[in-house]
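Every protein chain except one is present and positioned as in the full complex.
Our next item is chain A:
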Amino acid sequence: MPYLGSEDVVKELKKALCNPHVQADRLRYRNVIQRVIRHMTQGLDMSGVFMEMVKASATVDIVQKKLVYLYMCTYAPLKPDLALLAINTLCKDCSDPNPMVRGLALRSMCSLRMPGVQEYIQQPILSGLRDKASYVRRVAVLGCAKMHNLHGDSEVDGALVNELYSLLRDQDPIVVVNCLRSLEEILKQEGGVVINKPIAHHLLNRMPKLDQWGQAEVLNFLLRYQPRSEEELFDILNLLDSFLKSSSPGVVMGATKLFLILAKKFPHVQTDVLVQVKGPLLAACSSESRELCFAALCHVRQILHSLPGHFSSHYKKFFCSYSEPHYIKLQKVEVLCELVNDENVQQVLEELRGYCTDVSADFAQAAIFAIGGIARTYTDQCVQILTELLGLRQEHITTVVVQTFRDLVWLCPQCTEAVCQALPGCEENIQDSEGKQALIWLLGVHGERIPNAPYVLEDFVENVKSETFPAVKMELLTALLRLFLSRPAECQDMLGRLLHYCIEEEKDMAVRDRGLFYYRLLLAGIDGVKQILCSPKSDPSLGLLEDQAERPVNSWASDFNTLVPVYGKARWATISKYQGPERRGPELPNAASFATSGPLIPEESKETVQELPDSGALMLVPNCQLTAEYFEKTWFSLKVAHQQVFPWRGAVHPDTLQMALQVVNIQTIAMSRAGAQPWKAYLSAQDDTGCLFLTELLLEPENSEMQISVKQNEPRTETLNSFISVLETVLGTIGDIKS
């Protein structure tokens, strides 16, 4: 922030610095120099007094020297010719009897960022490496890295590198660690410092002598070492065991990562390690150092992805307290959402319900989305809580609850009934675009079960002129048309009005085009409309199931204790890829991110359309429930229409499969338990023309193939092919996840 009058200040300071009286009085001289530095920090251009400052460096006063060197490091690139004058003094100081002065001079000289300085610093650095004071050696070792950085073009000085490698055996622990750091930077092009067996063992033996920063750094470098034998590996792990209990969370995390990586091939060791660090991690999560607590929580979430039950018994540790900062609360809610199990679900939900009425709307909404997340497994309890929340009649709560409902009926169709009963009355408390869209979508898709659906939509149609969000109008068009198909009598009139408005008066092009499109579609005949609007919906759960699947520890071990868990994987990828404009504020993955269903064809469904090119002709009817007896009778009366094998590895997870099949309207009649051998399943489906598809899945234990047999009550090949391709897609997706 350069402010006016900086020239005056510079002039005045210059005068003071030249004043012999000031120079004679050590304290006054130092005071003036301090003022220069203070102005420099505030962003004032102080390069005008460079000459005077160089003169001031010739002093015995160490404080003054330090200040002047700080100044020079900042302005040297601006005044390279003048800075050369200072080099003389610096070189002289490099051979001062006081090691502190030697170190200071060497450090400052290496920090001068200007062209041509290399030739002057080479000699002092080399002699610094052999200095008897470790303080100077530390500085000299890092000086090598600085010098290399100045060179720019990476010509590596072999002799220097050898010298540094030999200094790894130095007595002083900080010199050792600095050597590693320095070598790493110098050899960056060649993949960094080489950790071979002798070096690794040497470092391991020195570990207890290092300070926490050194330990963390060495643990990081040891990641690179590949033990030759299993025996050696376990020896190393034993040596490092005590670091899992270090007082420094950073060292604990570093050690954990090293264990996870070294024990790549020993899952039980990995699990053991994670059990061991549970205590330290929990301690960090409840520590008073909030930022550390945040970092720990991010890592807890990472671990939970692989071991969902890991922290379940400690769920109370993740209850939020009122005075905690916002970012910790949000993380804790995420953690709670992930560690929920049969035993603690009641308490966790109780707790989350409390957060829903928090003063901070942001936090309240996060809590509601969390309940929505838990609802995928514990649907009934969660839907009940969410329904109760609607009773509070508060805008910011209602809108989020409705959005959660929309996602929920999509993922867990079994809760549709309960949701439909909860919806009436919500419309009074929704003002924002997202919430309105969700409500309208629900009314459109499940309107036949909500008695007053047409009247609610009618209100929206009445007020469409004053509606500000085009997205809401689009949603309204689609919803009303859908409802018109199931309840024509109540909707015909208002559909007409809405279409008229959209086509004649609406100014937003997208809405108008959508209106025109539907109008023409209706002209083409009601059957066509039905076929397009009510064709099978996208199967959202497949992508989400993949997300829920447990990830092996090895998939994130290399990201542990880096910024990846803090930012989230996706965001880190964009940061590190150097592309696109940066986004501000960290993105917390919340449930809302998948809650974007496009008005007509959701993006996800486009994919399905591509995957199933000829499924347009096939439309499976939802809710075709056959009794087991009827199925059996039909099964034996028909011949196999199609038989094929499908590659399959590992066991089948019946629940996942059943859920996935339900999404594409294939019902499960019977299914063996998980792990049963041979494993069998019987499925049924019916298309809109009444054609029945009966399927048997058979998995023989020794084959790595699933046998699929399909029977059909009407011999029609093209629908049969479509059906099989749908089935294959589902099986393929589930199979991929599990393999």
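Everything below uses one rule, namely that a contact is a pair of C-beta atoms (placed from the backbone, for glycine too) under 8 Å apart; a residue touches a chain by one contact, two chains touch by 3 or more; residues count from 1.
We take it that contacts and distances are computed from a predicted model.
*Asks:* Which name from "AP-4 complex subunit epsilon", "Sodium/hydrogen exchanger", "AP-2 complex subunit mu" or "Protein SCO2 homolog, mitochondrial" does UniProt give the chain that's left off?
*Replies:* Missing chain, UniProt protein name: "AP-2 complex subunit mu".
*Asks:* Which listed residue, A:66, A:201 or A:530, touches the chain dropped from view?
*Replies:* The missing chain is touched by A:66.
*Asks:* Given the contact definition stated above, which residue among A:325, A:488 or A:715 touches the chain not shown here?
*Replies:* Touching the chain that is not displayed is residue A:325.
*Asks:* Which of A:562, A:625, A:644 or A:689 touches the chain that is not shown?
*Replies:* Considering all chains, including the one not shown, the answer is A:562.
*Asks:* Go through chain A and note every residue touching the omitted chain.
*Replies:* 1, 26-27, 34, 37-38, 41-43, 45, 60-63, 66-67, 70, 74, 77-78, 97-100, 107, 113, 115, 132-135, 138-139, 142, 145-146, 149, 171-174, 177-178, 181, 208-209, 211-213, 216-217, 220, 242, 245-250, 253-254, 279-280, 282-284, 286-292, 294-296, 298, 316-317, 319, 321-327, 330, 354, 357-360, 362, 392-394, 561-564, 566-567, 571-572, 575-576, 578, 582, 584-586, 588
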